[in-house]
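Following this message is one structure expressed as structure tokens.
A single protein chain has been removed from this complex, and every other one stays in its place.
The chains carry the letters A, B and C, assigned in the order they are written, with residues numbered from 1 in each.
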Amino acid sequence: MLEKNIKDQAPIDYQALVDAVLGDASSYRGHGDVSNYLPALAQVDPNKLGIALATGDGSVHVAGDADDRFSMQSISTIFALSLTLGHVGGALWNHVGREPAGAPFNALVQLEEEKGKPRNPLINAGAIVVCDQLIGRDPPEEAVEEILDFLRERSGDDSIDIDENVVMSESKAGALNRSLAYFIAASGNLSNSVEDVLNVYFRQCAIRMNCRQLARAALYLAFDGMDPVTKVEICNPARSRRINALMLTSGHYDNSGDFAFRIGLPGKSGSGGGILATIPGIGAVCVWSPGLNAARTSLAGAVALEKLVERTGWSVFI
Amino acid sequence: MLEKNIKDQAPIDYQALVDAVLGDASSYRGHGDVSNYLPALAQVDPNKLGIALATGDGSVHVAGDADDRFSMQSISTIFALSLTLGHVGGALWNHVGREPAGAPFNALVQLEEEKGKPRNPLINAGAIVVCDQLIGRDPPEEAVEEILDFLRERSGDDSIDIDENVVMSESKAGALNRSLAYFIAASGNLSNSVEDVLNVYFRQCAIRMNCRQLARAALYLAFDGMDPVTKVEICNPARSRRINALMLTSGHYDNSGDFAFRIGLPGKSGSGGGILATIPGIGAVCVWSPGLNAARTSLAGAVALEKLVERTGWSVFI
Amino acid sequence: MLEKNIKDQAPIDYQALVDAVLGDASSYRGHGDVSNYLPALAQVDPNKLGIALATGDGSVHVAGDADDRFSMQSISTIFALSLTLGHVGGALWNHVGREPAGAPFNALVQLEEEKGKPRNPLINAGAIVVCDQLIGRDPPEEAVEEILDFLRERSGDDSIDIDENVVMSESKAGALNRSLAYFIAASGNLSNSVEDVLNVYFRQCAIRMNCRQLARAALYLAFDGMDPVTKVEICNPARSRRINALMLTSGHYDNSGDFAFRIGLPGKSGSGGGILATIPGIGAVCVWSPGLNAARTSLAGAVALEKLVERTGWSVFI
Partner (left out) sequence: MLEKNIKDQAPIDYQALVDAVLGDASSYRGHGDVSNYLPALAQVDPNKLGIALATGDGSVHVAGDADDRFSMQSISTIFALSLTLGHVGGALWNHVGREPAGAPFNALVQLEEEKGKPRNPLINAGAIVVCDQLIGRDPPEEAVEEILDFLRERSGDDSIDIDENVVMSESKAGALNRSLAYFIAASGNLSNSVEDVLNVYFRQCAIRMNCRQLARAALYLAFDGMDPVTKVEICNPARSRRINALMLTSGHYDNSGDFAFRIGLPGKSGSGGGILATIPGIGAVCVWSPGLNAARTSLAGAVALEKLVERTGWSVFI
């Protein structure tokens, strides 16, 4: 509830805001470890830092490396989830839960304890299930095209594409995701073949976008499911709020609680160093910096968001 | 961000609202199981249902059994946490984490894996650590008095007391909490003796209050730490938001994610059948109905809150 | 130490013994569930029951369906382990442990906690690692041929072969084993590709033999590593004893402790319904009956072994 902040103060100079936040986080550039999850990700310059803030009128305010494209990785799940819920609705929850997952070492543990039903759609195992449901009975390539088309339309940029190098570069990481996917399949919770599902999953994660595009694309989640510029309804208000709730409780693996505690905005981290957050009623923000903390959230990116909230009071908790 | 809702509609008739919500949830009276955790709790009439909504001007709107006292149980932790953070500040986080706990069976598992540092302050193990820190170096009785005084002052009712029957009635439940406490002690994470800490914990849980008092008492958490009526600052805005964040990610054991998904408000369940929720910028609401779902959250109470949010749009996620 | 039994009684009539034991266990035919792990295994007649006892002079005494071939499944690991230790020696223990695994649900849990190093070579994950080490740097087919040749030579029957139907029939089961194998690979504990290793593993499990052949083949493990008939040394005494120790502590998944408790002989169960046990200093015994208990050990087979030990005192514990 931000009315107080909004009413009590002069109109915000968004450009000054993002510039200031970039400055706040600047000394954290290069901190943390660049993902070695995929060789292709490991080659990114660790000193990159970008921020983009999209607001309800469609304007996007950027600072730093906000126009550099990076690998979305798990951020893509937010969009795949929106599309999948549009297709299958609440039936999705027969295949995946909506509780926070606890620690990362639990990934496999919980999958086993809960018989192949992942804890929530925002951990890897859950995202794999979302991909399976998105494919449904159509050819797998169509699911990838659907996500790409959606992102191109949401961000108004037809050039968004997949980094084929990253798709290739699934060695160690690929093995772990294959282990998860085969376990889910063994539990009878996949409708399509493991390889088809993983193909969609790997390609979805390998989409490259920049902060500007991602902030713009996520605006509908800050406005109860409706794109505030085009007035297109992407999903109904209840669904939009629920996606935000999942992002808040589960968007950052085993530091989701800490993220909510420090920042208080629904968000989703990707191991490429991006973090996408929604500011209900205000807009969406995307930060990017490749250095990750121990829980694989962008270190400088999280600092930037923390400073943004400090400067504006844009927590959902007041 | 509720400005849209607030601006777009006529002033809310709060009394009509709570009456309507009571009606919505009425058919769920008696559903679920009354806690058999403590014999003293098991004797409560399962058909009770009450709701109280406190708003920023200090008025409290009630319906149903909102003036019946019930056992707070874990709801008390919210207030103990507020007090403890006032004493020890961020040093508390050396002793307890702030991540969601995952499933209930994990209580002991996680405690062991994380070497006696509970996952968050809102699960039993965490609440025990909060009690230990609240005691500090003072006599244990003073900690209990401090909580009681705080609740009396917050709710403006000096008659609030402890149900000694419930304190006595710690048989099976007592054994499990003792197991947790001794494990924490074995890990070197308690400053006081197990029996002293448990004494404070059991007495804090046995405080009896009604919906009206609890909603009133929690108002400060909906107004950035300041009591909106008396203008007393209970805690600073950042701390208030953080307590709300913990309630949202971890306030309902292993259905915290589901609660956030369905209701979207910071809340805390107690096994006595109460649920206390904050509505940032608007007020606080307390519902009570003794029948619990499988995860020990009041079944009719959660329905009432879901209906309240449906009728008002009071989710933090827009 | 069986000298007492042996010295104190007249020479045993082995044929009468196996006949009697068959009778003892006969009423358990058809109890338990036939493995539905693989469709090809599910078609076996559940009323089959066979027993074969091979003694130091090379004679084999049989009763019931001891000449019917069945799918060895995990029993094959005993022989693969013998061969692998011959190739890589103690270096194997860098890749797999030798502690009992605990409950079956732990399979994946433990693999994760121990970073891809399976608990012991006799659970599925461990057998997969043994296959990888057996392949070494040679073509995978050679590993399969080596196991087949070894079994043909040990049992003196060149017709032993692989049931290609069973190899094909890796649907659900295959997915779970793939999940394990990819996890091990993700942990850096496989030298060969997952598909190559699984190919050897699946083929090794699909070897079909009968009780007579298996009892004969295992004789070396009852005589300190030397085939008592041919006097060929298969492995040295210390290694032979160690393989027996692993069978005793870990040969039957999560009912290894119960098997040791009831029967007291080193053994290995297979989900095809076979159990192979060694009787140090005396011989080897193989029983087969397809109905499995909850922990996937042949139900009638375990009863037969229990009766054998009751009738003879052939426990290692006296």
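Please note the rule applied: contacts are C-beta pairs under 8 Å (C-beta built on N, C-alpha and C of every residue); 3 or more make two chains touch, one makes a residue touch a chain.
Owing to the predicted nature of the structure, the values given are computational and were not obtained by experimental measurement.
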item	value
Which displayed chains the unshown chain touches	B, C
Residue of B:Leu81, B:Ile135, B:Leu180 or B:Ile279 touching the missing chain in the full complex	B:Leu180
Absent-chain contact - pick from C:Asn244, C:Ser271, C:Thr297 or C:Thr312	C:Asn244
Option from C:Leu41, C:Ile160, C:Ala175 or C:Val316 whose C-beta touches the chain left out	C:Val316
Of C:Gly50, C:Gly64, C:Pro280 or C:Gly301, the residue in touch with the unshown chain	C:Pro280
Interface with the undisplayed chain - residues on chain C	1-4, 6, 97-103, 105-106, 110, 113, 119-120, 223-224, 237, 240-242, 244-246, 248-250, 254-258, 260-262, 264, 266, 279-282, 313, 315-318
Where the missing chain touches chain B, by residue	105, 107-109, 111-113, 172-173, 175-176, 178-183, 185-186, 188, 194
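Everything that follows uses one rule, which is that only the chains that are shown with their structure count from here on.
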item	value
Chain at maximum distance from chain B, centres defined as averaged CA atoms	C
Cα-centroid distance, chain B relative to chain C, in whole angstrom	56
Rounded Å distance, chain A centre to chain B centre (Cα mean)	31
Residue numbers of chain C (touch at least two other chains)	none
